[in-house]
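All protein chains but one are shown at their positions in the complex.
By letter and in written order, the chains are A and B; residue numbering begins at 1 in each of them.
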Amino acid sequence: MMNILLLMFTAILVENFIFAKFYGCCPFLGVSEKPDTALGMGMAVTFVMTVSGGVTWFVYRFLLEPFHLEYLKTVAFILVIAALVQFIEMFLRRFVPALYSALGIYLPLITTNCAVLSSALLIVQNNYNFIEAVAFGFSAALGFTLAITVFAGLRARMNAADPPRAFKGFPLTLIAAGLLAMAFSCFSGVHL
Amino acid sequence: MKPTDVLIPVLIFAGMGILFGVILAVAARVFAVKKDARAEQIAEVLPGANCGGCGFSGCAAFAEAVVRGDAPANGCRAGGAACAAKIGEILGMEVTAATPVRAIVRCSGGAGHANLKYHYEGAADCLAAERMSGGDKMCATGCIGLGTCVAACRYDALHIVEGQAVVDADKCVGCGACASVCPKHLIELIPADAKYCVMCRSPEPGALTRKQCSAGCIGCKICEKQCPTGAISVNGCIAAIDYTKCTSCGACAAKCPRKIIREL
Partner (left out) sequence: MNKFLKQMKEGILDQNPTLVQLLGMCPTLATTTSVENAFGMGMAATVVLIFSNIFISLLRKFIPKQVRIAAYIVIISGFVTAVELLMQAYFYSLYQSLGLFIPLIVVNCIILARAEAFASKNPVLPSAVDGLAMGLGFTFALVILGSVREILGNGTWLGLRVLPESYPNMVIFLLPAGAFLTLGCVIAAVQKIRNTVEDRARLKEAMAKKAPAETKAKEDPAQ
């Protein structure tokens, strides 16, 4: 139990997907204009990453390993993720329309979110068991959600600022992200 | 290299592809959501600007609400009579258009009329300026003129002219998006065919208004006396026109000593 909690803490803060690992920077920089859309994106990613963590673990353990096809894991995982995202989209639209209307527009974007694929690959690399795999997928996504929501709050305030013309827009966003990354880097001193 | 080295991966991946394909195809069938075709048809005839003037989160949401009966068929202000008629056709019923309205900024304090109490140098946003003791104008109801409403308008109908927001009546569709963001609640929706409007909202007594602005309503009640149909009333030193009674005769505007009842 303890090691699961430690793993989750590490995945959320110490090795934050955005600020320490750079997984999922595209949606992080793209969908963080408004706090509520950022939260929606974060929740959609959390949902998909938790489920895909478990599913890709099964695919790897019972389909790829027995036939010594580990070298094809990238292809297999991206197939699983693409199919899974589409399946989740249809499932939600039918059974949880409220959640679908909240997350729907972000779901197609998630297929090409590298956070999902990298969490699947990291699970294999670190040899996690099934529970660890799901916990890792969930908490890494939680770290992503934390980062993107905090950053969206920052950006909402930054919109009122009046920077030099060359820094307007994307550069200013990146520099704010840099400052936030500095704040998060203090967690890297935590040894567990 | 044995042939199985190639064959097994090919078979496994083909199997995976077919499996996922079948699952998704079945899921598409099983999870198919019955959508009312009429909602989609209605969404197509709507302007599609998602302005929110109808009170729903967007054009698609409004279309669904109309089909459910939760929204009136003429609820789209931006689309106007033509849109309402098309929706009526889709639903198979008679629809009369709602009275078209337009937005108006009820202030004349631009072009240096309004006196300032301090020099504002903050973010170019009315909401931000409003927090700094209600903006830089001495008048508590005057237009701040930093264009929060301009940014809210999806039809390019609002512009800042000489330090004050002005509505372009030709472009305004009356969605009310600007009215809901104005921190001064200065923007009102009036009938689109209204000819005259009191371009001030300062409820202060005349003497105080004179100090604050050279173009404010002083509550002299001349317009009230001039109006033949009793459409104008002065409450708390500010004139207001009741458009249900107004006949657009123009008597009020002709006699207004401050020239703030204006022909539009």
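By definition in this document, contacts are C-beta pairs under 8 Å (C-beta built on N, C-alpha and C of every residue); 3 or more make two chains touch, one makes a residue touch a chain.
For clarity, every value in this text was computed on a predicted model and none was experimentally measured.
Chemist: Based on the whole assembly, the unshown chain contacts which displayed chains?
Modeler: A
Chemist: Consider the whole complex, including the chain that is not shown, and state which of A:1, A:98 or A:166 touches that chain.
Modeler: A:166
Chemist: Please identify, in ascending order, the residues of chain A that touch the omitted chain?
Modeler: 19-26, 29, 71-75, 78-79, 82-83, 111-114, 117-118, 121-122, 125, 164-175, 177-179, 181-182, 184-185
The rule we apply is simple: only the chains that are shown with their structure count from here on.
Chemist: Which bits of chain A are touching chain B when the two form their complex?
Modeler: Going by the criterion above, the answer is residues 63, 67, 69, 72, 75-76, 79-80, 83, 86-87, 90-91, 93-95, 97, 160-162.
Chemist: Hey, which residues of chain B end up touching chain A in the complex?
Modeler: 8-9, 12-13, 16-17, 20, 23-24, 27-28, 30-33, 123-125, 128
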